[in-house]
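I have a structure I would like to understand better, so I am pasting it below and will then ask my questions one at a time.
Missing here is one protein chain; the remaining ones are kept as they sit in the complex.
On to subunit A.
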């Protein structure tokens, strides 16, 4: 939902910027936030370079967003959560920033599932910004085993199962395959 809304918004803003530059500085905040949420770091970087110095100077919120951009760029999620939590975001971006945190957390959980066979509880907590109880809940939900013992306990993540969806029916596939083979043979 938010994803699509932001994609639309970005499109409109990009068009507006081309046609008669962005007048309201607040829109830079929203556009920058949108790029961050969409994980469009390339465009975020160049937007940062494009924002007029007059707008950037002394603008704490934009400065904070830029720090977040740098964290995303080097995958420093621990610092990222801190930055997201320790700032009072303005009305236009607060929702995006909240969702960004959730998204990063989901992505990180997915990554942990792929990249770790075992991970210590404290590292897991830092990477997902979850409290002890929430860690247990999350692991239970994902069916990840927690080894009992003293702190920090070990967690054994499992690879998320990717659902296979077939978009084509067999007849279609066969037909296309035939045309490809006939091209190669001739």
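Simple rule for what comes next: a residue touches a chain if its C-beta (ideal position, glycine included) is under 8 Å from a C-beta of that chain, and two chains touch if they have at least 3 such contacts; residues count from 1.
Quick note on the criterion: contacts and distances are computed from a predicted model.
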Name of the absent chain as recorded in UniProt (options "Methyltransferase type 11 domain-containing protein", "COP9 signalosome complex subunit 3", "Heat shock protein-like protein 70" or "Casein kinase II subunit beta"): "COP9 signalosome complex subunit 3"
Of A:1, A:18, A:53 or A:161, the one touching the omitted chain in the full complex: A:18
Full-complex contact with the absent chain, from A:106, A:134 or A:180: A:180
From A:5, A:50 or A:140, residue that would touch the chain that is not displayed: A:50
Absent-chain interface as seen on subunit A, which is shown: 14, 17-19, 21, 42-43, 46, 49-50, 74-75, 111, 114-120, 123, 154, 164-168, 173, 176, 180, 183
